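Just below is one structure, and these are the notes that go with it.
Heads up, one of the protein chains got dropped from this complex, but the rest are sitting where they should.
Chains here go by letter, A and B, matching the order in which they are written, and residues are numbered from 1 within each.
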Amino acid sequence: MTDGSEPAAAPLLEARGVKKYFGAITALNGVSFHIAPGEALGVVGDNGAGKSTLMKVLSGLYTPSEGELYFAGSPVKFHSPRDARKMGIEMVYQDFALAGNMPIYENIYLGREPGRKFAGLTIIDRDLARRMAAEHLDKLKIHVKSIDQNVEELSGGQRQAVAIARATAFDAKVVIMDEPTAALAIKEVGKVLDLIKSLKAHGVAVIVISHRMDDIFYCCDRVMALYQGANFADAPLKDTNRNEVIGWIMGTKGHTQSFAHDRVQH
Amino acid sequence: MKKLILAGAALALMTSTALADKFLLDMKGPGAGNPFWAAVEAGAMEKGKELGVEVMVMSPPTESDVAAQIAQIEDMIAQGLDGIALAPTDPNALAPVVDAAKAAGIPVVFVDTKGTNEGVTFIGTNNEVGAKLAADYICGKIEKGSEVAILQGIITQSTGQARASGSKAGLEACGMKVVAEQTGEWDRAKGQAAMENIITGNPNIKAVFASNDNMALGAVEALKSAGKLADVMVVGFDANPDAAASVLAGEMTATVAQAPKNMGAFGIQALVDLKAGKTIDPVIDTGTVLVDKSNAEQYK
Partner (left out) sequence: MLGNSPRLSSFLEHYGIVVIVVVMMALLYATRPDVFMSLANLTNIIKQNATLALLALGMFVVIVTAGIDLSVGSVMALGMMCLAVAAKAGVPWPIVVLIGPLVGITAGLVNGLGLTVLKLPHPFIMTLGTLNIARGLSSLITEGAPVSGLGREVRYLGQANYDFGIFPPPTGLPASLFVVIISAVGMWFFLNRTSMGRHIFAIGGNTHAARVSGINVDRVLVYVYAISGFFAGLGGLLLAGRTDSGFPLAGQNAELDAIAAVIIGGASFFGGRGTVLGVMAGVLIMGLMRNGLNLNNVSPFWQQILIGLVIIAAVYIDVLRRHAAVRR
């Protein structure tokens, strides 16, 4: 089952044999990974399985202890999230990583403000930043009262939308989403998942880390499981089912019997 | 074990008798660079040489570092010595450690600043007398009934209090009107600010007594920028080199000199006398001198 799925197209981002040590602890032990343009990949695994570490390697926050990354077929090395962002790899954090004390439009362009360079400083073109932010939010069909609103005044779902807007503001190729629905009210979950689908439709590769099978089965094409820092299983969604995936998270294969929460749902 | 202690005690006895008597001069601030404390230090060292005793000089890093001074003296008491001449940074705070020294049989005298402990001799300037000297000088130079001001030091300190009350009593005794008393906390910039406020609120003042020269020099700056230096006479206290230069330049009119060298010398003499079992006066005045243009040169 591990190699049961061939990539639909040439991989856009690929990792081969990635290992990551923290002192004596091995967080990743030779993990391989690939994703194609326009693909939505669900990544599952128990706490400590290595999902977050792998995502931090892919987004440039950690450098791998061993192993290589390839972007569009050529080897790449990321020294910081900045390097990864230059390639179009963006991360949306579980806590959104937004500055609550600043307005929506500034959060979208934080670290990449448009404007004139002058003596090592960028003098921000605020009108341009506002206009670009408004247009981008429109394109993603995200509605806010005003782009000048401070992020701390927004609901969880709105913040997630701003975080996704920031991730996609500059021609993103790969968007990594860490538990995108964990901090949301139930009524906001659907909107965020639809947003993921629309990114996919724009040709963006989306990686979704989630504990919620509903999320993965709603918006992903393929699911990959990590167990104790190594690849455990990988399959197109059409070839598997919730119970099997839940079994992977717990480190068992060929699980077909139904679980308690399944029975409740049906 | 007992033997060891005995041997140690014998050794301690031997070393302490083998050397000359050891006295500590603990000043408020470092002598190096500060002419006042340098003079106190010099007076003590000379007297020590003359009498053939060892004089150690210490001070906290700044005059406000009370805790450091207490710690120094505690350490010295623990080491053992024959007497302490102390200029307390804060008399109340230093009182317990002075009591501890006395309880250990170590004679103590205060120099420069009077402490609060009963029965400890004070050797220093009578600040009230010195401030009155300045006040009398002002009285002799300006018309009776003129408005005058006082820049106080930190008035929780006895020196600050004595200079403030001595000058006020002196100025009022000769019929001056003290219209403002403000603190400049011994600081030049704060003295300058206080003086600016005083001349704004009291444009008619004719003289100001500043409780130290730093504040007096600040007052001169304030008067200069207000264009009033010619109308207001500035008298300071301490006769530091900057003040002496200012007096010679005709900016400050006068200042009051203490005799810091006497403090050091009299302090060591008093400790030697106490060690020899003599009784000494409870207060020993080291004297003050008025410094104006005629004698400022020697304080530069």
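What we mean here is this: contacts are C-beta pairs under 8 Å (C-beta built on N, C-alpha and C of every residue); 3 or more make two chains touch, one makes a residue touch a chain.
For clarity, every value in this text was computed on a predicted model and none was experimentally measured.
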Contact partner of the left-out chain, one of B:D187, B:D231 or B:D292: B:D187
Touch criterion as defined above, residue of B:I142, B:A226 or B:L248 at the omitted chain: B:A226
Residue among A:R112, A:K197 or A:K253 that touches the chain left out of view: A:R112
Touch list for subunit B against the chain that is not drawn: 29-30, 32-35, 61-62, 64, 180-183, 185, 187-189, 192-194, 196-197, 199-201, 214, 217-218, 221, 225-228, 242, 245
In subunit A, positions touching the absent partner: 61, 80-82, 85, 91, 93, 95-102, 106-107, 110-113, 115, 121-124, 126, 166
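Going forward, only the chains that are shown with their structure count from here on.
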CA centroid of subunit A to CA centroid of subunit B, Å: 72
